[in-house]
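One structure, pasted below without further comment.
Note that this complex is displayed minus one protein chain, with the remaining chains in position.
To keep things simple, chains are lettered A and B as they appear, and every chain counts its residues starting from 1.
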Amino acid sequence: MNRALNSTYWLLSGLMSRVASAAALFFLLTLVSAALLVDVLPIDPFAQRLVDALKGPSATNWFGTDELGRDIFARVVYGARTSLSTAGAAVIIAAALGIPIGLVAGFFGGWRDTVLMRFIDVLLALPAILFAMALIAVLGRSQMAAVIAVGITGIPNFARITRARVLSLRKRDFVTAVEAFGGSSGYNMFRTILPNSWSPILVQVVVLCSVAILLEAALAFLGVGVAPPTPSWGEMLRTGKSYLYEAPYYAVLPGVVLTFTILSFDVIGRALATLLEDRHDASGAEIERTTP
Amino acid sequence: MKLAEETATTGPVLSVRGLKVEFSVSDRRVPVVRGIDFDVYPNEVLCIVGESGSGKSVTSLAVTGLLPETAQIEGSIRLGGMEVNGADRDVLRRMRGEDVGFVFQDPGTTLNPVLKVGRQITEGQVALSRLRRADAEARAVELLRDVDIADPEQRVRQYPHQFSGGMRQRAVIAMAIAGQPKLIIADEPTTALDVTVQAQVLTVLARRQAEMRAAVVLITHDLGVVAQVADRVAVMYGGRIVETGPVDAIFRSPRHPYTRALLRSIPRMDAGEARLDPIPGQPPMPYALPPGCAFEPRCAVGSGRPRCRTEDPTLSAVAALQQAACHYVDEALPPAKVHAMAKPKPTETTAPPLLEVEGLKVHFPIKSSVLRRTTGWVRAVDGVNISVRAGETLSLVGESGCGKTTIGRTVMGLVPASAGDIRFDGQSMVRLGRGEMRAARRRMQYIFQDPYSSLNPVLPAEDIVSEPLRIHGLYEEMGGARRVAELFDMVGLSRGMLGRYPSEFSGGQRQRIGIARALILEPRLLILDEPVAALDVSIQAQILNLLQDLQAELGLSYLFIAHNLSVVRHISDRVAVMYLGRIVEQGTRDELYDNPVHPYTQSLLSAAPDPDPAARHAGRRIVLEGEIPSPAAPPDGCVFHPRCFRASGRCSVEAPAFQPYSGLSTWTACHHAGPLDRKSATLAEVSR
Partner (left out) sequence: MIGFVLRRLVQLVPVVLIASIGVWAMLYAVPGGPIAGLVGENATQEQIAAVTAQYGLDRPVVVQYLDWLRRAAFGDLGISIYGREPVLDLIGQRLPATLHLAVSATVVALALGIPVGVASAIYPGSWIDRILSAWSALALGVPTFWLGILLILWFAVDLRWLPAVSGYVPIWEDPIASIRNLLLPAITLGVYVSGILARFLRASLVSELRADYVRTARAKGLPERQVVGIHIMRNALLPFITIVGLMMASFIGGAVVTEAVFTYPGLGRLLIQAIGTRDYPLIQGCIVVILVLYVAINLAVDVLYAYVDPRIDYG
């Protein structure tokens, strides 16, 4: 446990030591707290004042107002809740299903690998957005449908990353050693291989967060995401696009927040990947071996 | 003497003065080479020898400006009278192409996989306009022929993956000599190769070098190779040259305590029971060098002496052509400690052996990549009988692909046997159920070759060692933490290290953890798969001694798998030599080494470089032709006949039976078994 705490501290301090990832972390923390606190903040995303419809940014309405006179800033903040909760739940689904698939396929190989990976191939053969839309067409439009659709399209990422990791670890002697001592396959998979696979999985979680947010927004933009009046970023861009001539800020400002969110996850994901890779390189073993 | 006469007529090809190389690693400057001087003359082979972290490879790269830009280089490097350090890019490039040829360590990665071999051999010369593009292919064919590659006209148009390891290294040599260089730098050129292939490659390199009268700098950790090929030797330690001199002087009368200790620590082909005398501790890492003499902490002469701790000694003359960097050159090394613990010989009994392997075959299917159909079989092990008695060491020795590791893994139950029987303590192990297999395995444990790969990096040492107990549910029953601590004492690790993770240990320490882990279930048999092959020379002796002590103390039996013939001779009671999935000769250690009767054993023993320069003048080496065939398509008849110098028509049709050889306790599988007849061996070499 102590080691897990140490690792977390080490990763956080690693992220904070770089300007870009520190800024990204700060932005996401702000966003998450805003999404959590949206009910107690003095803003109202639902209040309509038709007289104030499509007013530009001002001191009272920082991001202006929409076609029903609702405060766009408040709706952007509320949209963060929609976006982050959908993406978070979807990533959990993807990880919960994808990691075991990758573990089993990589560890046992043979027919289990063939069957599972064919299934993954099928998931991959259809562009994620189409797959999600078809699924939502079946399930009906709701946040749950968006979560399931986005989650399922993320399964291949986890399955492939995990499988690749398992395949490379499978050749390592410490995995063979457990087998030699009589350890069962389950013991080997969950006690030996999985604890050695957290680095790539963690990076994948962060990367997939940005993909899921993008996908959720795209679905809402196409009109099949979370149903209105619940604010969501994609939905706001969709409506805003109809008012490009009258109110360009309507489609531009929510897009800025969306872009910053995606970029932040991306920056953190890449920083984590570099950090974890460096740590691997920095272990004495690697240095010793590269200087024979 | 060759050396003196060359020096008199010409100046050095390469002259290095005060070379320092530092790397910047995360804001720290790590000194890897710390001020070295050396010269190399035409037609001379200088061997730079050292362990990991000694700076030998970095030196070779610095000499031609091939180091990455993170390296800071100080000092003077003159090649053919021209300064390399600080030279202009184009000048350097021209110099590399015209004056220097390179041979790198791993032939598997030094060639570009997607370009044809012929093109790669000559493109440097073409780029420097020293060869016309139209003539390039003809020249490549000529060069390949020069390095003994058969059918060079076809080979130039092939890609590296179509070449075997030894052929690739010869292609690299062809590339190195393409420009008729004045200097050839070879960085561990044979480390990745098998002994018989190493002999071929060294022979080719020596022949071409002699023809061109080129100077050679050969970097290696293998003292056997040094003794066989060097004219002069420079011993590196901790980024410095600690001793240099003619090869005979270095091996006969080494003066630096490190050189002396190193030579004393290596097992020898001719040595008997004598216990090895290891160097304590481990080589220093470049970022954690001791303040004074880098060797001081491990030195039998200077350890703890104030002068050695504070002042780094400089090279000074100790004999006519020999220099050493030591404050106390004249003090003799204390004599090797006398270890009374002689190994009790296993008594000849009629009791059944602990491990019996009978008619073992292990065949792996070759699957086509697409439809997973079985298109053939790799006969990794093809009919092997061995037995290990209680308390003895049986070694399986052979080159890569001979099946020795597969036998170990099959005995351990990691690989299923295709045919035959494995009996452990009288109980048959094949076709056992999972649970029975688990119980049976308790008394049999495995030690892996690579200590960097065999320990789970996310567990502390304590948990790694106790993992077998937990798996078998015996943690409390067998003493838990107390038992782990006892084992730490037994393998020579301090109890303070219990909570550390594998990355915090050195290679030798990791191997000790691996040994402790294997011992915790109180096994009777250890299967040791190349347990010292990945370790530095000075660490190997420590581990070998530990293994011998443990065997005597606990009455263990060892199935020892190795390719290093000196190590095998040192540790074994009996030896089995394998070739292509079969045992070709088996006998007691001394009989097999002193009177080998199978031609393969004879070639193997003669190809193994002996760390004694006198040996190279004594007998001529048998250099086998070709390389080991694929176990997927073994030759008909005797599998060794295509490479054998005694092969007759009978050998290509009739596989010889494995039977006792009269007059010795040896068993062998050869139609023409017999002591090495100097004449036939010489004939074999002449016929090449």
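Assume contacts are C-beta pairs under 8 Å (C-beta built on N, C-alpha and C of every residue); 3 or more make two chains touch, one makes a residue touch a chain.
The model shown is predicted, which means the values in this text are computed figures rather than measured ones.
Novice: Would you list the chains present here that the left-out chain is in contact with?
Specialist: A, B
Novice: For the chain that's not shown, point to the residue among A:Glu67, A:Asp113 or A:Asp266 touching it.
Specialist: Considering the complete complex, A:Asp266 is the one touching the chain left out.
Novice: Taking the full complex into account, find the residue in B:Gly35, B:Gly97, B:Pro451 or B:Pro531 that is in contact with the omitted chain.
Specialist: Per the contact definition at the top, the residue touching the missing chain is B:Gly97.
Novice: Taking the full complex into account, find the residue in B:Val49, B:Ile73 or B:Ala178 that is in contact with the omitted chain.
Specialist: Of the listed residues, the one touching the omitted chain is B:Ala178.
Novice: Could you pull out which residues of chain B are in touch with the chain that's been left out?
Specialist: On the chain B side, contact with the omitted chain comes from 64, 66, 89, 93-98, 100, 102, 104, 106, 109-115, 120, 123-125, 127-128, 159, 161, 172, 175, 178-179, 370-371.
Novice: Since one chain has been left out of the picture, which residues of chain A touch it in the full complex?
Specialist: 118-119, 121-122, 125-130, 133-135, 137-138, 210, 214, 217-218, 221-222, 224, 234, 237, 240-241, 244-245, 248, 251-252, 255, 258-259, 262-263, 266-267, 270
Throughout what follows, only the chains that are shown with their structure count from here on.
Novice: Taking each chain's centre as its mean C-alpha position, how far apart are chain A and chain B in Å?
Specialist: The answer is 48 Å.
Novice: Report the residues of chain B in contact with chain A in the complex, numbered from low to high.
Specialist: Within the complex, chain B contacts chain A at residues 32, 52-53, 57-58, 105, 188, 221, 285-286, 372, 412-414, 437-438, 441-442, 445-446, 448-450, 452-458, 467-468, 471-472, 502-507, 517, 521.
Novice: Quick check on the complex: what are the chain A residues that touch chain B?
Specialist: Interface residues on the chain A side: 114, 172-174, 176-183, 187, 192, 195-196, 283-285, 287-289, 291-292.
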